[in-house]
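One protein chain omitted, others in place.
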């Protein structure tokens, strides 16, 4: 079951669960994976930026990926293999694929600047991991400071046949989706799957622009699933109504640096994770921040029963 | 009427109106200033980043500032005087204060890195403009890539008696407000006014954390005024209800690069500006983007009559 | 006398002379201009990064440029017109050309990242200043953080007929010169002049790679003139011998941030400037740094009589 360009729906970005003492919480990996499946996810992505991947050593990374993959059964799992060098990227990629991953995701190092540097980097990465591994471009300028024009993305897609998906999280990014889909429609670029990240902040319109769905980690992935489904069946207003009900919390969660703490806090409240622990060094939430999240949950509960009872 | 640390309420960031041929549209300056006053603004800020200030030559900048100041009458006007060198900063600052400005705003150049570099820059700037000109620190890391800790802000405030306000637009930034207000409460820092920017994306909570109001440019500054007012009189839920109704559009407008185009587009629809023209080089909106904004306006109209009839 | 692609030789980057009280020292402008002519410069460049241009207001900038141009008589003068916005760039450019400048030089703002952003910026700049003004691309990634591939430079040259010169100061940059000259030889790019900056640190080989000369500000521009001349007449070893004799001091002067202080210090010793004053904010030299420069001058004197008596 390898990833290809027809992928759609929602691939939640899975956090890595830890116990309070910093050990990996494998039971929560199982529970979370079950949850993702039950709410209608079409796949999942592990060991991304939000998955605290750099806090794992290489053996741990493979263990975590493997546990997700086994539990996911028929759901495709994408493994983040970004690394400062190609040797580690290669070994993580091979180990993931052997364990049954559907594909891998590669972010650009934040030193890349020119179009040529970006395209060359991806060609070299693919030479390292092998051109038989389906893979995802991660385009996240706000975090990586690497700016990819639509033209560079097309060039990467053209030069690397094993590239099947774009994790789109440029900001702003709506016109980028339209440009890429326009090129596909004209036959000027082969089809790829586009799943959107960036915390989901523009998912309501991204799907209308031609994205195939979402790949992000909001604590209510079930909402993301519903929004994508509603847009797919043409219920635009209903999709926006649901999205807008969540937007105050979603926006709160999308804050750089502390977003993961908020996400784990809410996921623990929902019973998806046993705890909101992060491995050190961890960004924490103040009591005031927790009270704000609870206030937002209480307000959300009026419009979405999934938030019922979560605000203490 | 000079700016001091007791400033509160809403200081809209005023765009600079242009005609389609690139000339400054002074009639729209007058109309916009009237509008700001009528909706309850307590001041205004001109020639900021969103005011297309770099597209004006120095004489034009003084003309624009002067026109706003005259029309504003008793409303305090803050003039952005950020410049690549202190000679121009000084001449703009002097001309603005002579024309009756209440104070000036200074953003850090994007080459500053260390705490010392930042503090030294501001000391040198104040030496250039004179320490009798009230001024505002602009703390906007997402745009300027200069990161100011609360400690650096306190140092700048302590070292420069004429600093009376922080334009707070760090992201995330809620804890920064709490830290600064905590220091004030302990007597560890003299009081300053804190008005929040960043498109207003967290205004609902910023006011609760101790901010004195908003300084940003959302196309419905009247909403910002109401939210600050409701929070001031303790109507928290009502404040959030109003804010949340606007959040989908506010979020859409906050996109870097194209935000100003959206803002002018909506302000022109509202009759505040004669046109949405920007001076070249201008970022434009596609037809799809306009349709999306109109869809958001139509949805907003259901909850806020001020949006009535704006969606074509 | 307008600049064109046949320019060659040495265009010293002229510092702006100030008195100790910060006023512009016009007498030193005259003396320096005479000096440049007498030592065989083929032109000069004023108001560059090292010319403290951002410390001048716009009237002063025009005054300084005009004084250089008048005194330079038949020597072509290039004026740096980089500015945060096109309005000021345009007015500086027009004023300079009216005063008799041979052309202007434009550096990219440090926010540009992609190839398209860079090329678009230059097209917009030329639209602003007019396509009848000969101009120079400044390619200085170490200072501006904007990385231009040879392909982007070719694109800019192709899209803008009035572009006649590259101020080459990439680091490393030797292969870039070879690539551009290779394209010219193949007819894949129209000819431009290439003058090298970057403090002159690689001038010995840049000329061998096909550069037409130097545009930089080392305190012994007469050495630069000799090196370029020796290379032109095929005396390679002699060129390197002279260059190597100066390299210890040249390297010392090339330090970012304090380079200008060193340069003015030596130029004042040589009697080219009345003083080494910089306008505030100024980077200074410690007593130790001055002693080091004097030690280097004493060592240089053994190989180049022009350094005789300069070390106190």
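Which chain is which? They are A, B and C, in the order written, and residues in each are numbered from 1.
Just so we're on the same page, contacts are C-beta pairs under 8 Å (C-beta built on N, C-alpha and C of every residue); 3 or more make two chains touch, one makes a residue touch a chain.
Model, not experiment: these values are computed from the prediction.
Peer 1: Need the list of shown chains touched by the one chain that isn't shown.
Peer 2: So, taking every chain into account, the missing one touches A, B, C.
Peer 1: Considering the whole complex, which of C:1, C:24 or C:258 touches the chain not shown?
Peer 2: Checking the options C:1, C:24 or C:258, the one contacting the hidden chain is C:258.
Peer 1: Across the whole complex, list the residues on chain C that are touched by the chain not included here.
Peer 2: Residues touching the hidden chain, for chain C, are 171-172, 174-175, 178, 201-202, 204-205, 208-209, 240, 243-244, 247-248, 251-252, 255-258, 286, 288-289, 292, 299.
Peer 1: Tell me which stretches of chain B touch the chain missing from the display.
Peer 2: 113-117, 147-149, 151-152
Peer 1: With the missing chain put back, which residues of chain A would touch it? List them for me.
Peer 2: Chain A touches the chain not shown through residues 53-58, 60, 83-88, 90-91, 110-111, 120, 124, 127-128, 279-281.
Rule of thumb we're sticking to: only the chains that are shown with their structure count from here on.
Peer 1: Using each chain's Cα centroid, which is most distant from the centroid of chain C?
Peer 2: A
Peer 1: If you average the CA atoms of chain B and of chain C, how many Å lie between those two points?
Peer 2: Distance between chain centres, rounded to whole Å: 39 Å.
Peer 1: How many angstrom between the C-alpha centroids of chain B and chain A?
Peer 2: Those two chain centres are 33 Å apart.
Peer 1: Would you pick out the residues of chain A that each touch at least 2 other chains?
Peer 2: Nothing qualifies.
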